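One structure is given below, represented as structure tokens, and several questions about it will come after.
Removed: one protein chain of the complex. Kept in place: all other protein chains.
By letter and in written order, the chains are A, B and C; residue numbering begins at 1 in each of them.
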Amino acid sequence: MSHNSFGHLFRVTTWGESHGPALGCIIDGCPSLIDITEEEIQVWMDQRKPGQNRFTTQRREPDAVKILSGVFEGKTTGTPISLMIENVDQRSKDYGDIKEKFRPGHADYSYQTKYGIRDYRGGGRSSARETAARVAAGGIARKVLGDNVKIKGYLTQIGDKVIDRSRFDWDEIDNNPFWCPDAEMAQVWTKYLDAIRKNGSSVGAVIEVVASGVPAGLGAPIYGKLDSDLAGAMMTINAVKGVEIGEGFSAAALTGESNADEMRKGDGQSPDFLSNHAGGILGGISTGQDVVVRFAVKPTSSILKPRATVTKSGEDAEIVTKGRHDPCVGIRAVPVGEAMMACVLADHLLRHRGQQG
Amino acid sequence: MSHNSFGHLFRVTTWGESHGPALGCIIDGCPSLIDITEEEIQVWMDQRKPGQNRFTTQRREPDAVKILSGVFEGKTTGTPISLMIENVDQRSKDYGDIKEKFRPGHADYSYQTKYGIRDYRGGGRSSARETAARVAAGGIARKVLGDNVKIKGYLTQIGDKVIDRSRFDWDEIDNNPFWCPDAEMAQVWTKYLDAIRKNGSSVGAVIEVVASGVPAGLGAPIYGKLDSDLAGAMMTINAVKGVEIGEGFSAAALTGESNADEMRKGDGQSPDFLSNHAGGILGGISTGQDVVVRFAVKPTSSILKPRATVTKSGEDAEIVTKGRHDPCVGIRAVPVGEAMMACVLADHLLRHRGQQG
Amino acid sequence: MSHNSFGHLFRVTTWGESHGPALGCIIDGCPSLIDITEEEIQVWMDQRKPGQNRFTTQRREPDAVKILSGVFEGKTTGTPISLMIENVDQRSKDYGDIKEKFRPGHADYSYQTKYGIRDYRGGGRSSARETAARVAAGGIARKVLGDNVKIKGYLTQIGDKVIDRSRFDWDEIDNNPFWCPDAEMAQVWTKYLDAIRKNGSSVGAVIEVVASGVPAGLGAPIYGKLDSDLAGAMMTINAVKGVEIGEGFSAAALTGESNADEMRKGDGQSPDFLSNHAGGILGGISTGQDVVVRFAVKPTSSILKPRATVTKSGEDAEIVTKGRHDPCVGIRAVPVGEAMMACVLADHLLRHRGQQG
Partner (left out) sequence: MSHNSFGHLFRVTTWGESHGPALGCIIDGCPSLIDITEEEIQVWMDQRKPGQNRFTTQRREPDAVKILSGVFEGKTTGTPISLMIENVDQRSKDYGDIKEKFRPGHADYSYQTKYGIRDYRGGGRSSARETAARVAAGGIARKVLGDNVKIKGYLTQIGDKVIDRSRFDWDEIDNNPFWCPDAEMAQVWTKYLDAIRKNGSSVGAVIEVVASGVPAGLGAPIYGKLDSDLAGAMMTINAVKGVEIGEGFSAAALTGESNADEMRKGDGQSPDFLSNHAGGILGGISTGQDVVVRFAVKPTSSILKPRATVTKSGEDAEIVTKGRHDPCVGIRAVPVGEAMMACVLADHLLRHRGQQG
């Protein structure tokens, strides 16, 4: 029930702070004889790493992942895989201002209240740097899932600007700095985020992650539901405030007949579904349809706009957060959401074959 | 990592099917010396039990809870508390139609695919009857939390009809069959749901649950976040497709300065917050503000409207679900949402004092 | 991490007290489509049930097991299996004496100290009646393991009287009330235990449990070792004070060359081992050889001999435990040890195929 672990049979434990010497994770339970190299994991690391364009934090981190255990002669051995990423560009001096004051809407306050101490440098453990370890773990989870399972995330909304689904183009997603499947909206977001950034503000976003090729039967009643684990997993990502499966909140406005995903005789193996309101999960168990998860990210609370706050000793104060921050943390949340999807699916794949062989 | 358990230190394991002899739960880890009687738990059972008005299933179940262990001379002993609720009104004959065909949008299909067998009577394990056990557990969780923590749920939306927050009245919630805090909207819903019911259809809903008096410091980084556990817990409730904390998806459209919950010097113990966009949780840890969770329930897939489907052997068919069903399962989800909130908070209360004393 | 659960993928949670209305267990994670009836489980229950001869407690309990969930039309459905055994012959009046005084060497004292309350009737939760639920769970575990895995327990020592291994006869085990594989020793034990019983005393025992047909590969490094889980499981049985695997403590006196289980070319599938000092487990993982576990049971502390003790309020007193007790609880521990072996192996079978397919 460890606070810093998730998953059960494919179990990931992360450690590390923003401004410590390194961060990393242990993956325990990975099957043996899976080919894995640092380079394969690095591909995913590079998607998340900061400083790649003007819309993400300017912190320069190579985020080079090292495999310290569990892989021998290029193959997993079934023993725990330890992955480490060194912190290179900490610049602790940037964060001196937040030592004594809390950023409104930030974990500063709750960590201090719970633990009576916090590593205030760059947010310490609550920093989004922790998600580098998730992306590394996700790289291994993808190998466990195999090539048939494809996981792809993208942004559907930044601030109040939502993509037009009629312009959805899978090939567009990797063509812009926003993982935006709508080329026109990518233009809009560029101008919008430039303004936000210059203004010293920040803004939220909505991310959608789709997994195709997921075998039917993953997940379990009642508290081991696949959608429950996905919801819990996405909600662990920094700044996430909402999670939806399939229709999500829109399902509330539907009638039973409009929400039903009707079925027709299929290929003999499985039926054809005529729609996917369910997002690929019924009764907590995958159906073989695409698994569709959506999550909302709030705007970062580290902004240049002055806000009313209190000091550690409880006195009134005002805070302006200098340092290097993402105007929209939702952008870098895309590879993180993909990684969490991969880890949850890998865990349930192993759990399913544990119970059902 | 049991599929049918949730919580860690306050751990609930449920069992039972809709049409078996009984259902129940085990609560493990409850502190000793807490006064508890069957009558106290029954209060909450009665809020969820079916057949109380024409908007819920007409199945007649007293849902009488029995304490089989863990309580001695009116007090908990620290040993596992076994609660049992007998099924009285099963009428298995009603469900003969669904033995061979899958209801689109129902767990029928996924259970059969995963397990190669299912108890088709009344949905078996996937029936919402399972939630009776949650409500019983929630009754004990409330005792663990103590009187300072108040948990109250209500509906904010049925179908596309959303309450007007300017008319919000806490006292109204218990005055109508919908747990609706908006008296005018309760009138609208009455007519709307009557039409849905007569039409043999169903509709979804949105439920909000608020916990006040929650001590600051519950929850933990990174995968033991309070909001992650709440999201996972709510998503385990039958038919739930989305979960939000505080602003939820609306946070995506906000800027950092508008989303920040500014703080001012408080009573010396804790600061005053000028707003609660965060829903009482920062960095996964409670702040002492109200914890606010919202979840969306899809319309039940057991409807009188004919839908295209396939049979167990994969042939095309059409299905109409007779039997007794809720036109809006969201109504009875209110006490269940409250119970899950209570259980998650009780678990984190024990976890917090485990780590921090 | 529930206090009253064991196992992970084949997970058993027990509940109930000696003098409550019933006791039972939930088995979560059992694969579906396994044939199971109450009668099959009852076979094992009858081996453990009290009052079968003058060497076990004279409490009369039919120990009739009921399946309340998880089995449909004679087959497991993959959902939690709830088993219940009603308590019939409680005679609470027998236990009035122990309400105020602690039995030296009994859990009375530690439960009271930890929880500030205890169900003193018949030992409450600490009573060996709890093991009825284990035996029921073990009956299902055996079905998961399949017919190739044979599990058999027996006594090797009562008091200071140890069997002669040269007279070991598997067929003799079921021929005497002691599960004794040595017919001559069974005669000795009869007289010895009669004297102990008439004397109002009690005595300890050593039990050995052997599982044959266990596939190689069960267990895992480092903290998921099969022998670690077996040791932990056996140590949870009432009154157990020691556990050994294979040579056990005798291994301390051996040299490396005498302890080595040499190997020779086998049938092509697996090598032949020339000995089994290891007890079938190397590095925490089964080798395919017989898994051999031994555990020591202390004499019950409920005796007619007066002992010095203190009262609940801490005053000096003397105690004599009337009521119905086993002169040697080790006898009835045999089916319990078998059940624990079955549950641990079933759990590791599922865990192994979860990780390795």
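Everything that follows uses one rule, which is that contacts are C-beta pairs under 8 Å (C-beta built on N, C-alpha and C of every residue); 3 or more make two chains touch, one makes a residue touch a chain.
Not measured: the values here are computed from a predicted model.
Participant: Touch partners of the unshown chain, restricted to the chains that are shown, please.
Facilitator: Its contacts among the visible chains are A, B, C.
Participant: Can you work out which residue in C:21, C:62, C:105 or C:213 touches the chain that's missing from view?
Facilitator: C:105
Participant: Tell me where the left-out chain touches chain B, residue by residue.
Facilitator: 1, 8-9, 29-32, 78-79, 220-221, 350-351, 353-357
Participant: So that we can see where the missing chain sits, which residues of chain C does it touch?
Facilitator: 1-6, 8-9, 14, 102-111, 113-115, 125-126, 130, 157-160, 196, 201-206, 216-217, 219-225, 227-236, 241-257, 259-266, 268, 270-271, 274, 277-279, 281-288, 296-303, 305, 307-310, 314-316, 330, 351-352, 356
Participant: Contact with the hidden chain only, please: which chain A residues?
Facilitator: Per the touch rule, chain A residues meeting the hidden chain are 1-5, 8-9, 11, 13-17, 20-24, 26, 28-29, 32-33, 68-70, 72, 75, 77-82, 111, 114-119, 124-125.
One rule holds in what follows: only the chains that are shown with their structure count from here on.
Participant: Would the interface of chain B with chain C count as same or different, where same needs over half of all numbers used to appear in both copies?
Facilitator: Copies use mostly the same positions to touch.
Participant: Calculate how many whole Å lie between the centre of chain A and the centre of chain B, each centre taken as the average of the chain's C-alpha atoms.
Facilitator: 26
Participant: What whole-Å value do you get for the distance between chain A and chain C if each is reduced to the mean of its CA atoms?
Facilitator: Taking the mean C-alpha position of each chain, the two centres sit 46 Å apart.
Participant: For chain B and chain C, let me know how many angstrom lie between their CA-based centres, rounded off.
Facilitator: Inter-chain centre distance comes to 39 Å.
Participant: Could you tell me which residues belong to chain B and also touch two or more other chains?
Facilitator: If we look for residues of chain B contacting two or more partner chains, we find 1-5, 8-9, 14, 111, 114-115, 125.
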